[in-house]
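Okay, structure first, notes after.
A protein chain is absent from this complex, but the other protein chains hold their places.
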Amino acid sequence: MDNNQFLSDWGLTIMVFLPLAGALVMLLIPRTEEHLHRTLALVVTLATAGVGAAVLADFDYGASEVMQFVVNKPWIDVINARYAIGVDGLSVPLIGLTLLILPLCVIYSWNHFPEPRNPKAFLILLLVLDTGLLGTFVAQDLILFFVFFEVVLLPMYFLIGVWGGEQRQYASIKFFLFTLFGSALMIVSFLALFFVTGGETFVIQDLAALVPDSDISRLTALLIFGGMFMGFGIKVPMFPFHTWLPDAHTQAPTVGSVILAAVMLKLGTYGFIRVAIPILPEAAVEWAPYIGALAVIGIIYGALACLAQTDMKRLIAFSSVSHMGFTMLGIATLTDFGFNAAVMGMVAHGLITGMLFFVAGSVKERYHTLDIKRLGGILLKAPRMGWILGFTAMASLGLPGLAGFWGEFPAILSSYQPAPGLSDVTFRVYMIVAAVGTVFAAGYLLWLYQRVAFGTPTEEFAESDIPDVTIPEWVAWVPMLVLILVIGIYPNLVFHVTEGGSAALADWVAAMGS
Amino acid sequence: MEDLLVNQFLLLGAILFCIGVYGVIARKNTVLVLMSIELILNAVNINLLTFGALMGDVAGSVFALFIIAVAAAEVGVGLAMVLIIYRNRSSVDLDDIDSMRG
Partner (left out) sequence: MLDYAWIIPLLPAASFFLILFFGKKMPRKGSEIGIAAVGIAFTLALATNVSWWDHVDNPPAGHEEVVEGESAAVSAPGQEGEAEEHETVEPVTQEVTWFESGGVDIKVGMLLDGPAVMMLLVVTTVSLLVHIYSTDYVGGDRRYTHFFAFLSLFTASMLGLVIAKSTLQLIVMWELVGVCSFVLIGHWWEEKANSDAALKAFITNRVGDVGLIIGVILLFWTVGSFDILETNAAALDGSVGHSTLLIASCCLIAAVMSKSGQFILHTWLPDAMAGPTPVSALIHAATMVVAGIYMVARLYAVFFEGLSIGTSSFNLLALVGGVTVLGGAGLAFVQNDIKKVLAYSTVSQLGYMVMALGIGAWTAALFHLFTHAFFKACLFLGSGSVSHAVHSFDMKKDMGGLRKWMPQTYRTFVIASAALIGIFPLAGFWSKDEILAGANQLGGSGHYTVFMIIGIVGAFMTAAYMTRTIWYTFFGEFRGHGQPHESGPRIVVPLWILAALGVTAGLVNLPSALAPDSGALRFEHYFEPKGNYFPAVNFSHPEFSLAIAVGSTIIGLAGITLAYLWYFRGLGPHGITERNRAARAGYTVLLNKYYFDHLYTDIIVADVKGPIARATYWFDRNVLDGIVNGTGRFATVLGRFTYERIDQQVVDGAINGSAAAAEGGGQIFRQLTSGKVQQYGALLFGAAALFAGVIILFV
């Protein structure tokens, strides 16, 4: 690989820790200097994006299945934990997504911080969140991974708990404890892996190489995978561990919801393809049908729950459950197509649902309510916002030509022929259920759009002056809208990057798992 | 000296000592307690003189003289204290003097 040497050694580390450094600087600046805080946060996130872009530009896309920009240094010698980081084709799109979303969130918040204001604290938490997210995507050592995985919990807890809606206390505690519960099981699994392979290393690639030679009983492997399944599955969120999501989303401030939906949920699915499946492919093959079942149940269940919602944000939250079902189905097939579909689905969902939450936040700000019964005729009052909502709704229901289709269709496609060792019949049933799920998706999204955007405004707002999209909103939204369209027309932007990694992983599973 | 006589003297000393101890511990009147202390001291004197006579050592008698002198001084101070106590509390009942109680 011909990566620039400095970039190769320091690029990822700088990218991950720059936001944290920015946060530390912001700590020193007094609280009243709001404009300085905002500017600094924007500069830091853009700089991080810049560093990230340099790294990604230097990435060798022809060898995307190989881990690049690797740094592997001793860290905590007592437990053999190493500072091991690297990126390959599977993590590149997600890193790109994170790098894009954070500056957009800062821009969106420019003029409207939610109550109680305190931009300093808000932005510092966002920057810490940025570090945590980026760190998780680059970490290649289980302890390091775990640290970053948990680091994202605290800022989000505070974001929801301080700047959230009326029931923010309940929502933030529920979110924190629920996901922590999963993480507790996950760390037990990690430790078990450590010990069962001889207590030498936590580095993911080394563990994956050690596992076939270590004498791990089938039951142990299943249980270890189960622990990781809980940790990641709760994050995804998979049915039936999803109940923290609607409350967290409904109560969180707009930017919090966007980051939660766009990036944080991906930590779960990413964990499956980075950690769980490569290290324990045999157990993965045994677990796959059940994961697939829960995934398709989630698709239908999430869609049905959407139809019963009266709050717009809660509806979008349940739609996340439904969409992540497609991603998990793709993963459950353990095939090349499936993994590609999953990563594409992650990126597409991140952009699309992030966009939906942005719009919901803007609606909330203008109408001070998200009650669907009280909304209506947005296309009349704020036509551009109505258009953007329509565009995003179409993308969300999987309209070809927009990004969402490439997350759903390949997942359904891959279900027809799952990996060797998996039952064709089972997965074809899943395929049919998932295809039916697309009908539901059209149903709840268009019904929402009809009630909220079409028609005429309700009496309550008939006379109100609703401002249309403002400049910070445009600046924040246009990149995402453009990407949704561009990826939709030319999905190779993502597929080309993930193809190598997906193929390698699928081959690994096929070789080890049967 | 004859052993029989020595025993008599020692016995006298012991009896006087016990009467004195009884008086010190069990009597309420402070003057009586002082008198009992004198009794104890004199009993000790007798003891000392007896053993001095028996050993033919003059140290016993010297010691006894010392004790008589000390006893006298001590009685003088003791009675002075009793007088002061009586002036302050109008009573010389030992049971009432317990302000050093912990």
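Points to keep in mind about this one:
Residue numbering begins at 1 within each chain, and the chains themselves are lettered A and B in the order written.
The criterion applied here is as follows: a residue touches a chain if its C-beta (ideal position, glycine included) is under 8 Å from a C-beta of that chain, and two chains touch if they have at least 3 such contacts.
Computed from a predicted model, the values in this text were never measured in an experiment.
Touching the missing chain, out of A:Asn340, A:Thr353 or A:Ser396, is residue A:Asn340. In the complete complex, the hidden chain is touched by one of A:Gly62, A:Gly199, A:Pro240 or A:Pro420, namely A:Pro240. Residue A:Lys174 is the one among A:Lys120, A:Lys174, A:Lys266 or A:Arg366 that touches the chain missing from this view. Screening B:Val6, B:Val24 or B:Leu54 for touch with the missing chain picks out B:Val24.
Contact residues of chain B toward the unshown chain are 21, 24-26, 33, 94-95, 97-102. Hidden from this view is one chain, which touches chain A at 174, 177-178, 240, 242-244, 246, 301, 304-309, 335-337, 340-341, 377, 379-380, 394, 399-401, 405, 409-410, 412-414, 416-417, 431-432, 435-436, 438-439, 442-444, 446-447, 450, 454-456, 490-492, 495-496, 499, 502-503.
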